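Report on one structure; see the data block that follows.
Only one protein chain is missing from this complex, and each of the others stays in its spot.
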Amino acid sequence: MVAYAWLMLLFPLLGVLVNAFFGRRIGKRVVSWVACSAIGLSFLVALGVLVGVAGSKGIEQPLFTWIRAGNFRVEFSLLLDPLSALMAAVVTGVSFLIHIYSVGYMAEDPRYARYFTYLNLFVFAMLILVLANNYLMMYVGWEGVGLCSYLLIGFWFERKSAADAGKKAFIVNRVGDVGFALGIMLIFATFGTLQFSEVFRRAPGVLGPAVVTAITLLLFMGATGKSAQIPLYIWLPDAMEGPTPVSALIHAATMVTAGVYMVARNHVLFDMAPATMTVVASIGAATAFFAATMALVEKDLKRILAYSTISQLGYMFLAVGVGAYSAGMFHLTTHAFFKALLFLAAGSVMHALAGEINIMKLGGLREKLPTTYAVFAVGAAALAGVPLFSGFFSKDEILWRAFLRSPVLWLVGLVTALLTAVYIFRALFVTFWGKTRAEKKLWEHAHEAPAVMSVPMLILAVLAVVGGYIGLPRLSLVEGYLEPVLPAGHIAEAGALEWVLLAVSAVVALGGIALAYYLYVVRPEAPARLSRQYAPLYTLLSRKYYVDEFYMAVVVEPLRRVGRFIAELFDPQVVDGAVNGLARLAGVCGEGLGTLQTGRVRSYALSILVGVVIILGYFLLR
Amino acid sequence: MDAIRYLLILSAVLFTIGAAGVLLRRNALVIFMCIEIMLNAVNLTFIALSRQLQSLDGQIFVFMVMAVAAAEVAIGLGIIVSIFRHRATTDVDDVSLLKG
Amino acid sequence: MGISHMTATPLETVLFIIFGAVAIAGALSVILARQVVYSALGMLVNFVALAAMYIMLSAEFLGIAQLIVYAGAIVVLFLFALMLVGGRRPAEQGRLSPGFAAAGGALAVIFLAEIAYLVARMTGVAGARGTVTPEAIAQTGHIQLLGATLLLDYILPFELASVLLLVGIVGAVALARARRRSQEE
Amino acid sequence: MNIADVQVVSILPQMIMLAAALAVFLADLVWKDRKGIGLLALAGALAAFAAAAGMLAGSGAPTFQHMAAADRFALVISLVVSAAAVLALLISLDYVVRVELPAGEYYGLLLLAASGMMFLGAATHLMTLFLSLEILSIALYALAGIRTTDLRSGEAAMKYFLLGAFASAFLLYGMALLYGATGSTYLAGIAAAVPQKPADPMLIGGLALLLVGFAFKVAAVPFHMWTPDVYQGAPSSVTAFMSVGAKAAGFAALVRVLVTVFPALYAWWVWPVGILAVLTMTWGNLAALAQGNVKRMLAYSSIAHAGYILVGVAAGEAGVSGVLFYLMAYALMNIGAFAVLIALERAEADAAGVELARMSGLFHRRPWLAAAMTVFMFSLAGVPPLAGFFGKLYVFSAAVRSGLMVLAIIGVINSVISAYYYLRVVARMALAGPAEEVEPARCLGLSIGTGIAALGTVLLGLYPTWLFNLVQGTLAVLFGG
Partner (left out) sequence: MNSAGFPLLSLIVFLPLAGALLVLVWDKRAHASIRGISLGVTLAVLALTLAAVALFRPAEAGMQWEEHLPWIPTLGISYRLGVDGFSLFLLPLTALLFVIAVLASWKPVGSDEASRSAVQGYFFWLLLLETGVLGVFLALDLVLFYVFWEAMLIPMYFLIGRWGGERRAYATVKFFIYTMAGSALMLVAILALGYFAYQSTGAWTFDWQTLRGLNLPWPAPLWLFAMFGLAFAVKVPVFPFHTWLPDAYGEAPTPVTVLLAGVLSKMGIYGFVRFGLQLFPEGLRTAAPWLAVLAIIGILYASLSALMQKDVKRVVAYSSVAHLSLVVLGVVVANAQSLAGVVMQMVSHGIYVAALFLIVGMLEERRGTRLIAEFGGLWKPAPLLGVCFLIAMLGAVGLPGLNGFVGEFLLLVGLFQSVRAYAVLGALGMILGAWYMLWTFQRIMQGPAEGRNADVPDMRGADLLVMVPLLVLIIILGVFPNLILGPAGATIDALVGQAAAVAWLP
C-alpha cells in the first residue's frame, strides 16, 4: 500500500477536477458521491500507509522534479513515515466524516458543487503539506490550505463579514507564511538543500546556535499564523463565518494543527534551539490561557469553540515546546476528534434553528435535540478533560511533561484546564439546559439532524471517548508508533508524582464543571452580576483584549493612510507633478522666448550684434 | 601709427557707425543707407589692404561688392517701396505683423 | 610690429585725415539726420570722401567706379525711392526707447573696441609682398592689370556678379510686376 | 593660372540650373501657361540633379580655376539642393496657380537661387563664396516678397532683406580681415597661411565674423530671429525651399571654411560652434513648443535642426559626412511637411500659415496625406526607423567621436522636447475629430512631391547605407583635393 501512497493525493485531485468542471451539471447526488468517495478512498490508502510504515524510519517517493535553478532543486516527492502517516490518517479520516456530514448540512446550498470542490481541494493541499518531503512542498500545502480556508470562510461571500473574514484569514496567514518562507530561505542558504532528511542529517554538523534559533523562530512564526497562536491568532474567531463543517474540519481538526505538525516534523532543529523552545512553550501556554479567558464571555457558540481551538492549540505548542512531540501529536489527534465533534454538534444546532448561534438566544435544546446534546456533552467532557475521556489523557500528558520542564508552565496549563471546563460547560448548560430563549417559530421548527449528519457525529463521539486510550500512560501507543521519527528521549521514570498530577487535573476539570453548573444552572443570574461587578475585566475579555483594535490602529490604518497619501497626494502631485512641472516649465520657457520675438527688425538686428560682439570677443580674448 | 592701422581704424569706425545706425533708426530707407555705409567701410578696408599687400585681389573684391550693392539696392528699394504701397509707412517698427 | 611699406608724404597724411573726417561726418549725418533726405546727402558725402581716398590709395579705377556706381547710381536710386515714399516727412515720429538705444550704442562701442583691439594687436599685414608693385603698375598700367586679372583669374566671380545683377533685375521686376498686377485688379 | 584652366564641366550642375532659369525667363515672355513654365523649370532641376548624380558616380575632382570645386562634397550639396529644388518645384506647380504668383519670375528666381546655393557649396574662393551667397540671398529676398498682395509676404521680404544685408556686411568684413591677415582670397591660400600665424587677431577676427555670417544664413541662435517671421510670411513653397536649400548651402560653406581652412584652429572654434549648437537647438525647440501655427512651428523646428547640424559641424572633420546626410534627410522630411501644409492652405485666412486646429481629423479625410505628414513629423522628431533618426545618429556619433559627448546629450534631450510639438500635429490629425470641411488640394505634382518625400524619408531610414556611403567619401576628397 505504501507504494501507492500517491493515490492519496490523486483521489482528492480527481474529485476537485470532476466537481470543478462538471459539478453544476451532474447533480448534487453525484457531486457528493464523487467528493465523499474520493476522500473515503484516500482515507483507506492512508490507513494502509499507516499500517505499512509502522516502525519504519520513513520512505521517500519522488514523483517529479519541480523547480531547478542552479543548486536550488526541489523535488515533488512524498515522505512516508509514521508521523506523516498518522497525520494523513487523521486528516483523511476526519475529513471523510465531515464530508459526509456536509452532504446533509449543505444540502440546500446553491453552490453545492463548489463547496465540495473546495473541500476536496483542501484535503489535497493538506495532504501535500503532510506528505511533503521538503520545506518548499510543505510550503505549497501550507499556502494551499490557506487558500482553501480563505475560499471556505468566504464561501457565503454575499455577506460582507464572511468576505472580510476570509480576507483577514488569508492576509494574517500570509504574515506568518512570510516568516516560514524566510525560514526556508535561511535553511537553503545554510544547507543548500530543502529536503527534510538531508537537512536533519546535516544539521548537527553545520548549525550554529544563532542560525538554528533564527531558523526555528522563523518557522515558528509560520506556525503562529497557521495555528492561530499569539500574536497572529486574530483570524480564527472570524473564520467562523464559514460553514460549520468547514470550521470543524479546517479550523479545528486539521489545518490549524499544521503548525504543530510542522514543529514536530522539525523537532531535530527545534531540539537544537533551546531558546526557541522556550518561546514556543511560553507562547503556547500564554495562548492557551488568554484564549480560554476570552472563551469565558463569548456568546457565539462557534466562537467559543474557536477560542477553545486556539487554546487547545496552545496546549499542543506547550507540548512541543517542552519537547513532548508525541504528546503534542497525541493531543492533536484527540483534539481533532472531539473538537470536530463539538463543531458538528454546533452545526447541528444551527441546522435545527435556522442558523441561530448566539447561546443567549438558545437554551433548553436537550429536549428537542437529544442526540446532538449527547454528542456535545461527550465532546465537552473530552475537551474539559473529564477522566476517561480522550482529552483527559492527552492533556494530562502535556501537563505532566510541562511540569517536568517548568512548574510555571504547568500551573498555567492547569489554570487553563479549569477555565476550559468552565467555558465549555457554560456553553453546554446555556445552550441545552434551562428554558429556551429562542424565537417561538424557530423553536417549533427545531428538529434533529438527518442520519447523514448524525452518524458522523456519533462516530466522532465514540472516537472522542476511546481515542484517548491509544495514548494511555504506560501503554503509549502513539508514542511508540512515532518513536522512529520522534525519539521519546530520556524521560524521568514516572513515579507517584505523575499520578498525583493526574489526580490534580482530574479534580480541576471536575471542579470547573461544577463551577459552571453552579453559575449557569443553579444561580443563572450570577454571571450577569459578576460581569457588572467586574465590568472593566468583562469588557476587556469580551472585546478580546482589544487586539483587533490594536492591529487596526497600529498596522492597518497607518498603512492605509500611507497608501492614501501616496495614491491621492504624493504620486499624482509630487512624483507626477515633477514630471508635468518639467513639461510645463519647458512650455513657459517657450512662451518666454516667443515674447523675445517682438516682430521688430531692429531688435533682431540687436540680437545679431550681441552675437557678433560675444563671438568676436570670445575669439579675440581667448 | 602706421597708415594701414589708421585706415583700418577709420573703416572700423565707419562700419560701427553704420551698424549703430541699423539699430538706432526706424526708417527702412535710413537703415538700408546704414548698411551701405557698412559695405563701404569694408570696401575701404579692402582697398587699403590691397595697397598694403600689393595685390589686386582686394580691389577686385571691391568691384564685386559694388555689383552686389547695386543688386541689393534694386531689390531692397523694391521691397521697401512695395511695403510702403501697402502700409504707407517706412517705419520698420510698424511692420511687425509676424511675431511671437 | 609688422612691416609697412605704405609710406605717405605729410600732405597725403593731412589729406587722409581730412577725408577720413569727412567720411565719418557723412556717416554720422546719415544716422543723426532728422529727415531722410539729409541722410541720403550724408551718405553721398561719405561715398565721395571714400572715392577720394581710393584714388589716393592708387585704386583709381575703383575711385571712379565708386563715384559712378555709388555716388551716382545708388544715391540717385535712393532719392527716387525717397520721393516715392515721401522723404520730406521726419523719419521717425516717436522717440527711441532709451534702453534699447543705450544697448545698441553700447554694443556698437564694444564692437568698435574689439576691432580696435584687433587692429592694435595684429601682427602686421602678412604675406610676401605681392606682384602688383608700383613698378608693375607703372609698366603695365593700372587699368590693364585690373582688367586682365578680372577677366582671366576672376572670370567666374565676374560671371557670378553678372548673374547677381540678373537676379537683382528679375527680383525687382517681380516685385514691381506683381504690384502692378495687383493694382490692375 | 590662365584661361586654359577653366573647366566648365566642373560647374555643370550650376550651369544647368542657370540655363534652365534663362529658359524659363524666355519662355515666360512667349508662353502664358504657368504650369508649363513650372514643368520646364522642373526639367531643368531634374537635369541638374542628374548631372550632379552623374558626376558623383564619375571620378576626378576638377576645379574651376580654384574658384569653385567639383569635389564630392560640393556634388553632394548640389544633389541636396537640386533634390530640394525638384521637390519644391513639384509642390509649387499647383500652388503658383492657386495663389497667383508670377510664374516666370517665381520659377526663374527659384532656379537662380538654387544655382547660387550650389555655387556656395562648391565655392573655394572668398569672392565666389560671397557672390554665390548674395545670389541666393537676393533671389530669396525677392521670392519671399513675391506674393505682393499679402502684407506678410512683404514684411517677410523686408525683414529678411534688411537683416540679411546687415549680416552679410559682417561676413564681408570677416573676409576682408582674412584677406588682410593672409594675403590671399583663395581658401587654399588662406589655409596654407593659417598655421604660420594661428594667433593673429586679424585672422581670428576674420574667422569670427565669417562664422557670424554663415550662422545667420543657417539661422543659428542668436542670429536666427528673422527665421520664424520670414518663414511664416513667405509663400509656403518658398519657405519649403529656402528652409532646406539655403540651410544646406550655408552649412556647406560653413563646413568648408571651418574644416578645410581652419583645422589648425579647431580648438578655437569648436566651443563657439558647440555653444551655438546648444543655444540653437534648445531655443528652437522651446519656442516651437509655444506655437499654434504649424508653419511657424516648422520655422522654429528648422532652427532646432540647424542646431543639430551644428553639432555635426562642431565635431569637425568627423562630422562632415553626418552633416551632409542630415541635410539630405532634412530636405526630404521638411519639404514634405511643407507640401502637406500647402495642400491644406486654402483661403486668405491661411496666408499666415496653417493653424494647428485646421489639421484636425485629417486622417479621416485624407488618410494618405495624413500618413505622409505623420512620417515627416516622426522623422523630424528623430524616431527610428526614419531618415531623421539616422541623421541625428550620424551627427551625434561624430560628436561623441570628437569628445563632445555633452553636445550629443543635449541633442538627444532636445529631440525629446521636439517630439512634443511634432506629436501635437500627429495628435491633431489622428486623434481629434474632423475640423471644418475644407477639402485639401488634390494635385498630381503635390502628390508626387509628397510621395517622393515620404518614401524617401522611410527608405532613407530603413536602408540609409547608400547615402552613408555617398557622403562618407567626401571627406577624403575635401582634404585631398
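First chain written, first letter: the chains are A, B, C and D, and each begins at residue 1.
Keep this in mind: contacts are C-beta pairs under 8 Å (C-beta built on N, C-alpha and C of every residue); 3 or more make two chains touch, one makes a residue touch a chain.
Everything numeric in this text was worked out from a predicted model, so none of it was measured.
The chain that is not displayed touches the following shown chains in the complete assembly: A, D. Checked against the full complex, the one of A:L7, A:L182, A:V415 or A:L510 touching the unshown chain is A:L182. Of the listed residues A:Y4, A:F157, A:Y469 or A:W499, the one in contact with the hidden chain in the full complex is A:F157.
Of the listed positions D:H66, D:R98, D:R346 or D:H364, the one in contact with the omitted chain in the full complex is D:H364.
Interface note for the absent chain: among A:M360, A:V408, A:V522 or A:I566, the touching residue is A:I566. In the full complex, chain A touches the hidden chain at residues 64-72, 114, 136, 139-140, 142-144, 147, 150, 154, 157-160, 162-164, 166-167, 170-171, 174-175, 177-178, 181-182, 185-186, 188-189, 559-560, 562-564, 566-568, 571-572, 575-576, 578-579, 583.
In the full complex, chain D contacts the hidden chain through residues 321, 364, 378, 383-385, 389-390, 393-394, 396-397, 400-401, 405, 408-409, 412-413, 415-416, 419-420, 423-424, 426-427, 430-433, 463-465, 468-469, 472.
Everything below uses one rule, namely that only the chains that are shown with their structure count from here on.
Distances from each chain's CA mean to the overall CA mean are smallest for chain D. Between the interfaces A-D and C-D, more contacting C-beta pairs are found at C-D. One inter-chain figure worth recording: chain C and chain D are separated by 30 Å, centre to centre, where each centre is the mean of the chain's CA atoms.
In terms of their C-alpha centroids, the spacing between chain B and chain C amounts to 7 Å.
Shared interface positions of chain B, i.e. residues touching 2 or more other chains, are given as 8, 15, 18-19, 22-24, 26, 31-32, 49, 52-53, 55, 60, 64, 67-68, 71-72, 75, 78-80, 82, 92, 95-100.
Each of residues 127, 131, 134, 138, 141-142, 145, 148, 157-159, 162, 166, 177, 180, 183-184, 201, 204-205, 228-229, 290-291 in chain D touches at least two other chains.
A complete topology is adopted by the chain contact network, contact being made between every pair of chains.
Across the complex, chain C meets chain A through its residues 100, 103-104, 107-108, 110-111, 114, 117-118, 121. Of all residues in chain C, only 114-115, 117-119, 121-123, 125-128, 130, 152-157, 160-161, 163-164, 166-168, 170-175, 177-179, 181-182 touch chain D in the complex they form. Residue ranges on chain D touching chain C, taken from their complex, read 1-3, 6, 11, 18, 25, 64-65, 67-68, 101-102, 105-106, 108-109, 112, 115-116, 119, 125, 127-128, 131-132, 134-135, 138-139, 141-142, 145-149, 157, 177, 180-184, 193, 196-197, 200-202, 204-205.
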